[in-house]
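Input: one structure, supplied below.
As you look at this complex, bear in mind that one protein chain is not there, while each of the others sits in place.
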Amino acid sequence: MAVITVREALRQALEEEMDRDENVILMGEEVAEYSGAYKVSVNLLDKFGPERVIDTPISEEGFTGIGIGAAIAGMRPVVEWMTINFSLQAIDQIYNNAAKLLYMSGGQLKVPIVFRGPNGPAEYLASQHSQALQSIFCHCPGLKVMAPSSAYDAKGMLKAAIRDDNPVIFLESELMYSWKGEVPDREYLIPFGEADIKRNGSDVTLISFSKPVKLLLDAAVELAKEGISAEVIDLRTLKPLDEVTIFNSVKKTNRCVIVDEAWPFASVGSHIGYLVSSNCFDFLDAPVELVSSEDVPMPYNHRLELAVQPSIKKIIDTVKRVSYRS
Amino acid sequence: MAVITVREALRQALEEEMDRDENVILMGEEVAEYSGAYKVSVNLLDKFGPERVIDTPISEEGFTGIGIGAAIAGMRPVVEWMTINFSLQAIDQIYNNAAKLLYMSGGQLKVPIVFRGPNGPAEYLASQHSQALQSIFCHCPGLKVMAPSSAYDAKGMLKAAIRDDNPVIFLESELMYSWKGEVPDREYLIPFGEADIKRNGSDVTLISFSKPVKLLLDAAVELAKEGISAEVIDLRTLKPLDEVTIFNSVKKTNRCVIVDEAWPFASVGSHIGYLVSSNCFDFLDAPVELVSSEDVPMPYNHRLELAVQPSIKKIIDTVKRVSYRS
Amino acid sequence: METAQVRQYSKEFLSGLMEKMLLIRRFEEKAAQMYGLQKIGGFCHLYIGQEASGVGSISAADLSRDFILTAYRDHGIALACGMKPGHLMAELFAKASGCSKGKGGSMHFFDSSLHFLGGNGIVGAHIPVATGVAFKIHLKKESGVVLCFFGDGAIHQGSFHESLNMAQIWKLPILYICENNQYGMGTDFRRVSAVTDFTVMGNSYGIKGKQTNGMDVLEVYNVVSGEIDRIRRESTPGFLEIRTYRYKGHSMSDPAKYRTRDELEAYREQDPLLLLKTKMLNDGHITEEQFEALDARIKKLCDDAVKFADKSDEPALQSIYDDVFA
Partner (left out) sequence: METAQVRQYSKEFLSGLMEKMLLIRRFEEKAAQMYGLQKIGGFCHLYIGQEASGVGSISAADLSRDFILTAYRDHGIALACGMKPGHLMAELFAKASGCSKGKGGSMHFFDSSLHFLGGNGIVGAHIPVATGVAFKIHLKKESGVVLCFFGDGAIHQGSFHESLNMAQIWKLPILYICENNQYGMGTDFRRVSAVTDFTVMGNSYGIKGKQTNGMDVLEVYNVVSGEIDRIRRESTPGFLEIRTYRYKGHSMSDPAKYRTRDELEAYREQDPLLLLKTKMLNDGHITEEQFEALDARIKKLCDDAVKFADKSDEPALQSIYDDVFA
């Protein structure tokens, strides 16, 4: 299998789906002539031309709504938000149009569209450019939400997202673009709602998605050395959520630690914490714990921004606590 | 004590604070000449004039940001969103400016401002006009969030919100404006972060805020008839959250049911469900349950919209389930 | 002049305009009556007084290839597009036989088969969406034109400006139609707009604006026909301000104290139906008797619509879960 970066995996997914369906277009700031601020759309302008790879002005609310309009009229737009931070200017279009048009119209208006871009903290970007906003999207009915953690998943999930007839929020990660991984040459899709058990274990279930999955795998290695066998679950799709895989694992391990880069309050992480706590009530040997970012804006200073976020050490300490080993 | 409506209680809070501090202004759509779409600002234009009670164009993002700018320059604006649904157009200003300017500036820029308006479903308003959006605001560090459930609380809490030096999201409810309640003649403030135990009980703790608190009290009466003694907690402040009061109650009753009008996923309700589950782990005799709205947009049909929302019956059934009485 | 104008049109054509305007007038009167009987709930924004605007504009469109979008004051626009009174009344009655299956209500009429794409409740939010529909037409090199209706209040929404800029740089076939009925709720447009002549609104985008008298259906038809032809030829966006007036309050609960009786009377004297009827009488295209007969037939249509709505079933409770996802 070829070893490629997440960036290239996403590019291939876009290219293959644009080859496959002429209604698929890519639009956003700098996606065409500049090949994307993070170079995800390299060569796509040359191959598909300015009618299908479209540079927009800095008008998030406007071009998000334009993508939605094109979608109800029959296109399958992929809208790139340069970073998910800027989607905050377009939340009304996402909540009130993308997510509700099908319902309000009694099933008449489909909205097949993908919104994608890097989500969550990178490095040295300070408060306005380091936000993990999955909670806002997962909270709203009518949206599907995906967040891959590897090149393999990135390609198969983005292709599935583009083929879906619903609005899909596709959350990438700036620091992951250069991560490498094996990707098969044959075509494949990764269906919605299927979590991936990255590592089998018997003592504790570690749950996350996107970039932090790597932290879990590294923590699991450390924990193994101390005789704690951790099962690692990568959710991949946040909504719809693969509750079965989560609950079955926790019913086996009887312990659960969730990791979420976002702020804790009303987060995807605390929601899963609630679901596991009530659905695995009779199986839990310890409280479910959430390792999230601190409930503060992101500071610029690097030591501080690292202190704000989940870390291998925080995860290990938490696992030991719920294992009554600390 | 005088018996007044929630609407009048809010109006008195505004009038008293505007009397007290000339830097307090009220701005928003229809707040001046029309006295507010829900008539909360009756007489304020006449008393304080067009310089302090200001009608704005329909430019939510713009006037939200203008309020923030006036606040960092020394005013104490109260910005009315005609309904919280429309705040979705201003979320970027709330997340990236109101909530972060103090932090990003190393403590230099205070943002003393209140954003208020009716939140949550009313009746027959369909998907775009019936959203309970507290989760979005509670998720973001740097914001305080309040949601009163009575005339008494509405007045004392809004006055406290206006005097606070931080951005406060003040969530009202259209159907509550006409609710009546006793309000003392003397001045009083209700501090942030203090939940209110509305009814003492020993068998189960019922937690909510805003409009649904009434459902809890009615349900508690029914439950009492069946020998279930329910303690009812009105959070009043959602952020900062009064965890002590919540945990102490659950440690006493050993059971907890949370009611939240919002959608369930990544909600305030499920967050509290997680907090109670892990912090009261050794005290719980049953899983913590959340009674939320269904995870769907709001339909226009009345029977359907009622079916979507929490109800006394749903609450009672849930309490019985966690009491192993069903 | 007037008669000269009338002469250009066949009797059939004029009767068609009259029939549509009369249908809207009677339908809205019936809706108001049914609202009084509480068969309809929530917001209900009537189009009475504005009939010439919608009918004149949409008669100039070719709905086999053109598309129509508007805001929440959509009854008249929907009827002008050819939607059946029964399906609309059933929607107002929240019945399963309604155009949106009882889930949308007054603000959310849709009929994609007739190219009427709603019915949007968030002021200004459908303008980017309509622009996106034009974007699809442009990308697919089709010949359609989009008519996007909105009120004088929507012109202050940033998304309107973002849309005009993109429509111009991408050369999109869309006519932005501002139905200036001179009030946004209780606000005279002169109080919230820096300019009172909206034809300058397109200047910042190189779009020449036009203005027309919205009480004269033939003038509206002429101007819109001209613009649609120009747009089909040149494929560049257009902006049109239609000066009109709403006779009723903003919604059902508005006493409309913000305007004078005389102002209302002045407009009633140039009532769009009266104007056209007079022309047709003068021109021998219709007699009083024929008009009475037409009116009777249309009133019957509206009575039948009520009967149809009345005997239709409400949607099943389970349907709250339908159409959340495609």
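Just so it is clear, A, B and C label the chains in written order, and each chain counts residues from 1 on its own.
The working rule: a residue touches a chain if its C-beta (ideal position, glycine included) is under 8 Å from a C-beta of that chain, and two chains touch if they have at least 3 such contacts.
Every value quoted in this text rests on a predicted model; they were computed, and no experiment measured them.
S.K.: Using the touch definition from the header, name the shown chains in contact with the chain that isn't displayed.
M.R.: Contacts of the omitted chain with visible chains: A, B, C.
S.K.: Using the document's definition of touch, tell me which of B:28, B:67, B:148 or B:297 contacts the absent chain.
M.R.: Going through B:28, B:67, B:148 or B:297 one by one, B:67 is the residue touching the chain not shown.
S.K.: Considering the complete complex, identify which of C:53, C:131 or C:165 is in touch with the unshown chain.
M.R.: C:165
S.K.: Using the document's contact rule, name the residues of chain C that touch the chain not shown here.
M.R.: 156-162, 164-165, 168-169, 191-195, 200-207
S.K.: In the complete complex, which positions of chain B touch the hidden chain?
M.R.: Interface with the chain not displayed, on the chain B side: 25, 51-52, 54, 56-57, 59, 61-75, 92-93, 96-97, 101-112, 141-142, 144, 165-166.
S.K.: Which residues does chain A use to touch the chain missing from this display?
M.R.: 29-30, 33-34, 37, 55-59, 61-62, 85-86, 89, 122-129, 294-297, 299-304, 307-308
Everything below uses one rule, namely that only the chains that are shown with their structure count from here on.
S.K.: Looking at C-alpha means, what's the farthest chain from chain C?
M.R.: A
S.K.: Calculate how many whole Å lie between the centre of chain B and the centre of chain C, each centre taken as the average of the chain's C-alpha atoms.
M.R.: About 37 Å separates the centre of chain B from that of chain C.
S.K.: Approximately how many whole Å separate the CA-defined centres of chain A and chain C?
M.R.: The answer is 41 Å.
S.K.: Please list all residues of chain A that touch 2 or more other chains.
M.R.: Where chain A meets two or more other chains at a single residue, that happens at 61, 92, 96, 103-104, 141-142.
S.K.: Which positions in chain C touch two or more other chains at once?
M.R.: 100, 102-104, 108, 120-122, 125, 158, 324
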